[in-house]
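With one protein chain removed, the remaining protein chains of the complex are shown where they sit.
For clarity, chains are labelled A, B and C in written order, and residue numbers in each chain start from 1.
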Amino acid sequence: MSSLAPDIQTMPTPLERPKHHYLNHNKSIASWLFTLDHKRIGLLYMVTVLAAFAIGGIFAILLRTELWAPGPLFSADKTKAWNLYNHFFTLHGAVMVFMFIIPAVPAILGNFVLPIMLGAKDVAFPRLNLLSFYIYVIGSCFLAYNLLSGVLYVIVGHPVLWGGYGLDTGWTFYTPYSTTASDSGVLLATLGAFILGFSSILTGLNFIATVHMLRPKGMTWFRMPLFIWATYATALIQVLATPVLAITLLLLVAERALRVGIFDPTIGGDPVLYQHFFWFYSHPAVYIMILPAFGVISELITTHSRRHIFGYHFIALSSIAIALLGFLVWGHHMFTSGQSPLANAIFSLITFSIAIPSAVKVFNWVATLWGSSIHLRTPMLYALFFIGLFTIGGLTGLHLGTLSTDIHLHDTYFVVAHFHYVMVGSMLFAFIGAIYHWFPKIFGRMCNDRVGQIGAVITFVGFNMTFLIQFVAGAEGMPRRYATYPDAFQIYHQISTIGAYIISLGMFITLYNWVVGLFWGPIAPANPWGGNTLEWHTASPPPYDNFSVSPEVGDPYEMQIWEPDPNGNGWVKNPEKAAAAAAASHGHGHGGAH
Amino acid sequence: MATTASDTHGHDPSPGHDAHDHAKVGHGDGHGHEAHPAHLAHHFDTPEQQFGTSKLGMWTFLATEVLMFGGLFVAYSVLRHNNPEVFLWAHKALDWKWGAIDTAILLASSYTMAWGVRAAQLNQRGLLMFMLALTFAGGLGFMGIKAIEYEAKWRHHLFPGKLNVLNVEYKGQNFKAPLTAEQIANQKEHTIDYVDSHDKPAGGEHTMPAKQESGNGESSTHGDSSAEVHTPPVAHDAPPVIASVHAELIGTPVIDPHEGTANAAKIKPPVTIPGGVKLDALEPHQGGHAIVTYGMLHTPDQKKINAFFSIYFMMTGLHGFHVLVGMGVMVWLFIRATRGEFHSEYYTPVDLGGLYWHLVDLIWIFLFPLLYLIH
Amino acid sequence: MIMQQMFSILGANHQGFFMPKQASSIAPQVDGMMWYINIVSIIFAVLIFGFTAYYAWRYRASRNPIPEPPGHNNVLEVVWSIIPAFLLLLMFGFGFKTFMDMSVQPQAGITIQVLSRQWQWNFRYTHPDTGQSFIYDKLILPKDVPVQFVMESSDVIHSLFIPTMRMKKDVVPGRFNKMWVLPTLASEANPFKATSPEEDAAAWKRAFDVYCTEYCGTSHSEMITKALVLEEDEFKDALRIASDPFKDRTLVEVGQELYVSSGCKTCHSIDGTPGTGPSWKDLYGRTGKFVDGSSYVADDAYIHESIWDPHAHLVMGFGPVMQSYKGQLDDKRISAIIEYMKTISSHAPAVTPNAPEETTTPTVAPTPAAQH
Partner (left out) sequence: MAHQVSNSEAHEKQHHHAVPLWLLTVVFIALLLLTGATVWVTRLDGNQVNVPSFNILMALLIAFVKAVLVCLIFMHLRWDSPFNTVIIICSLLFVSLFIAFTIIDSSMYKSTLTPPSGFTPSEQIAGDGAAPAH
């Protein structure tokens, strides 16, 4: 640690709250907008990504409202009502996927937590990091502007804002509808998604370089916390898959603007080729969404249950396995597209093989709980809910991976329910739990635990009410993306809609809790949960260079060296236990493998 | 203190998307190599670590480039696999000689680039600047030839996709926006070149030119053989070409590119030759953009005619864009080299710029046989 | 084999509980697999939920302050990887087998051509007696006879979905996707034996649903029709009736029906409100302007051209959205539509109930430009 610039060495011990930390060492606006500090960039992401989440959520509520009963609701004119609904679900999907789910955990928590966990002072390419944030902002502006102004366009009947034609193709941009039939602003929306892709690529590139090159002495691969393993696997996908999205959207733009016909069947193109292109990115993208959640859950469970993670190596390597296998299963989105039976069989088989590493993770989490000492705080509650919801989401994936049943279930509400359990039920719950978990580290203040638990329970109930019933609706044959539906399905939709409102209630409670905690919460100790990953070895909030004293790298889950602070101020290290653990872990090099 | 070399490396991997960032780097780096060199970022310990990180980042970026072009190669494979005949003859609109020259130029520029890196490593500043200049010139020459080729395509309206003059869907019916006035003007003007596409046996369902004099070529009688859609009004006063139609490509009536579209109704008599090799004899000397009429194709293939031109323009276009970016990088490196910022202890930007340039070269190495040398 | 029996037991007809009624030969196989997966899923879910909840209570910090030492157990890891793997292999194997049964048609049967467009299904049948092909907008299937669908789309991707038959296939433009079913369950009522319109409507209501499941634009959710399964002899009679809409009906009635069954109504209103296309109210006989500025008179020739070659002349204010109906609406049907238009147009001459010369409309419409 000799080379550490001692400019902010103002605190005697590393755990005491520093006078000058990354939040206040420079308060000017410019120091935030042009910061190269990974922690501040993480916060910038948090603001924008949560805004995107709000937009997507509002339109989720709107489209559930339209579905309360068959027939048009928002407009007497059917054509207008259907168009409005189509714009709603497209907006909801595109915003949630491209602007919220994909960047949420990697860009916010990955940026903030990963370098600290790793013991590094920053990510490998700080300026690239800031750049990718601004690329994200620009792309989001394109996308959000087009989609939102498009809603006005549908309501008023002519474009109100310049170029604001919205998007009604669904977030998948399937050709030839998106290239020849749709009269919405496909170009602008595609451009937005295209730009967002580069932000994702640069973030992933940054994390790969960071994990490879910035590990301090003693931080061997198998001493890395599981969150880093998961984020690293995610970065691999981002780097290897997102470029294909770029070229896909490029071809889409060329096809719509210049009439290049690569996907146009009337002139020798092939619309199913587009689906190959799109899903070659978008299925791995599903793992971009869920893998970081896996990492978060591993941290949350082991920290709040005070027990060393069970089967460290299996969880770590299953992340990599999922990331790589995830590239070979895209065809299971195309079982009914006329894809050849051979391709279908291959894709189906590989799809099942992915289920195993996913199951291994779940089993190891449950095994970690055994004999543990569980503090059922809000983050832990979210982690437990995650296990439940991901189990449902994963198991219903079997119905869709099986060829025969998928033919029946494809493009029905069964699929909708399935991927909401995986994307929302799992990823969103992990995300909120992670924010609660690292809230003290990020802002140096605590949230109200009771309110947090209430919010968690309400969200959980509302979520299951919304989507569990949709499995039934889908199995009964309710197709997705329907603005209206046969009366027989009405009961399902009404239950769903009520559930959606309950979810939003839970969201408001959570938001309220965060705002209160942010401004009026009690001051947080350096280590409120007794975690042993490196971010708990520094003050909260951390100083500008993350560590005032070089952290001793050991087994990240050796939590016994932390004991409750007698004067109730979080958890403090027990020196002799720490020494013993250090000796032990030096004994055999990789701390993870106990 | 944070505007350091690591950042120049950091953004260097993405020349395409952060041009504005290039501006910053000018002042980013100090000279010398003392205990804690000025170009060493605060979060690195040693120049080696920082150098290695930059290389790792660059190679990762190159991997993304490979996958991005990989998508185009997938499209190429599928389209060619679905329409082999189309690719087989449509590529004759290109001249392999130009392609070969392109390849040689790019290889040479790669050679000079590698030499430039060596010069930087050996503190040969003047040589480095010279090599960078040569590399830039190579890119310039490459783009010049591309310009010649594109210009000829443009002259013959061999556009990608639905705008391609050979395309039966030429009118762009399937699109919301009706054609603009000049598009309609264009198609009136240069569909003349292709009157010969009518009285061929394969095109049985095509209507006779006489039909088109009445009306304005819109009325459809039976079937929707969209061929008559672009049958020119003046078709009847153009001498019909007797194109010998085979399943194989034998006999290619050719329009001399010198004529342009002005009076292209003068059409050379069909040349019948066995085998593909001598087909190149059809190509005029300069540019060699022999426009082969598609009368020789099976009727279903005629509808797919743009499959080749679309992929050709997308691939060469995207590659050309990368060459342009690479030339920009060369200029930037040259400027920094004139300031003497590179030396044996610090030449990372040269190295990374070189890696990028070599990748562009690599992609062309594959594009050349796939586009120009189809047999 | 034991698995086979298990599937057949699981696949027994549940009369629409959780899955729709079974109306095709492969439905039991699909349901068997469905319930096999359901049961496996429920077992695993219950185990995982149970352990999670129990541990969360049993090992709460207040009761178990000192956690167990770190644990890892490779045997356990292997076990809980192998067991699911085995169950998954069964799912894949039998799922693939059923999928092949879905894909490969055992013996020859009849072929029905599926024509899809935004946002209307149409089906081309072969007349049992004359062998002539004709088009009907609803699906009529013979019981216990394999039916092959050859599907084509004239615009974007659609997807034909018959829940009760567990069959679904995308209709991709530029491709001719095939799918086959062997209907095993006859519909409850036969509308072709209906004596009154109400009876007819009620009978169709009880037929099986047919959906479009690939998002295809504005009225995607209205791209719904019915599938009627009849005993073979009834099936033939039904085809005979369906093949000739003109039988003892006036052109106007037929036109009015075609207005709905051919999907005109999704874009053309009859009350004057402009939709995706011009309203038909007062359309016939009026004069208007094309996008290129030239004016037209909406006479038979113009309407005929607009139906067969919609993009030839675009009316001012409307885009080239409509696809040609050539091959779907013949001259007679078009003239019926024209007759119907006349009844709702104030510019039209007195309606002629059934004018034979209408049926010989010149196929080449002299363009308005030529007329003026």
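Here is the rule we go by: a contact is a pair of C-beta atoms (placed from the backbone, for glycine too) under 8 Å apart; a residue touches a chain by one contact, two chains touch by 3 or more.
Note that the structure is a prediction, hence the values are computed from the model and not measured.
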Contact set of the excluded chain (shown chains only): A, B, C
Residue among B:L40, B:L67, B:M129 or B:V329 touching the omitted chain: B:L67
Contact partner of the left-out chain, one of A:D270, A:E299, A:D406 or A:E558: A:D270
Which residue of A:G338, A:G371, A:G462 or A:P556 touches the chain not shown here: A:G338
Residue among A:I346, A:L376, A:M446 or A:I498 that touches the chain left out of view: A:I346
Residue ranges of chain B at the interface with the undisplayed chain: 43, 45-49, 51-52, 55-56, 59-60, 62-64, 66-67, 70-71, 73-74, 77-78, 80-82, 84-85, 87-88, 96, 100, 103-104, 107-108, 110-111, 113-115, 117-118, 121-122, 222-224, 248-249, 274-277, 279, 300, 344, 351, 354-355, 358, 361-362, 365-366, 368-370, 373-375
Chain not shown, touching residues in chain A: 1, 3-4, 119-121, 212-218, 220, 240, 244, 270, 272-273, 276, 280, 327-328, 331, 338-343, 346-347, 550
Residues of chain C in contact with the chain not shown: 111, 113, 115, 124, 127, 130, 132-135, 150, 152, 154, 174-178, 243-244, 246, 308, 324, 326-332, 334, 363
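Everything that follows uses one rule, which is that only the chains that are shown with their structure count from here on.
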Distance between the centres, which are taken as Cα means, of chain C and chain B, whole angstrom: 43
Where chain A and chain C are represented by their mean Cα positions, the distance between them in whole Å: 37
Rounded Å distance, chain A centre to chain B centre (Cα mean): 38
Contacts with two or more other chains, residues of chain A listed in rising order: 176, 180-181, 183, 266, 269-270
Chain C: positions in contact with at least two other chains: 155, 319, 321
Residue ranges of chain C in contact with chain A within the complex: 16, 18-20, 26, 29-30, 33-34, 37-38, 40-41, 44-45, 48-49, 51-53, 55-56, 59-61, 64-73, 76-77, 80-81, 84-85, 88-89, 91-92, 94-100, 102-103, 118, 155-157, 159, 161, 163-164, 166-170, 172-175, 177, 209, 211-222, 224, 273, 275-276, 319, 321
Touching residues (chain side chain B, partner chain A) in the complex: 1-3, 6-7, 9-11, 13-14, 17-18, 21, 24, 36, 41-45, 49, 52-53, 56-57, 60-61, 63-65, 67-72, 74-75, 78-79, 82-83, 86, 159-163, 167-169, 172, 174-176, 303-307, 310-311, 313-314, 318
Interfacial residue positions of chain A with respect to chain C in the complex: 77-79, 82-83, 86, 168-170, 174, 176-177, 180-183, 265-266, 269-272, 305-314, 336-338, 341, 344-345, 348-349, 352-353, 355-356, 359-360, 362-364, 366-367, 369-376, 384, 387-388, 391-392, 395-396, 398-399, 401-408, 410-412, 472, 475-477, 479-486, 557-558, 560, 593-594
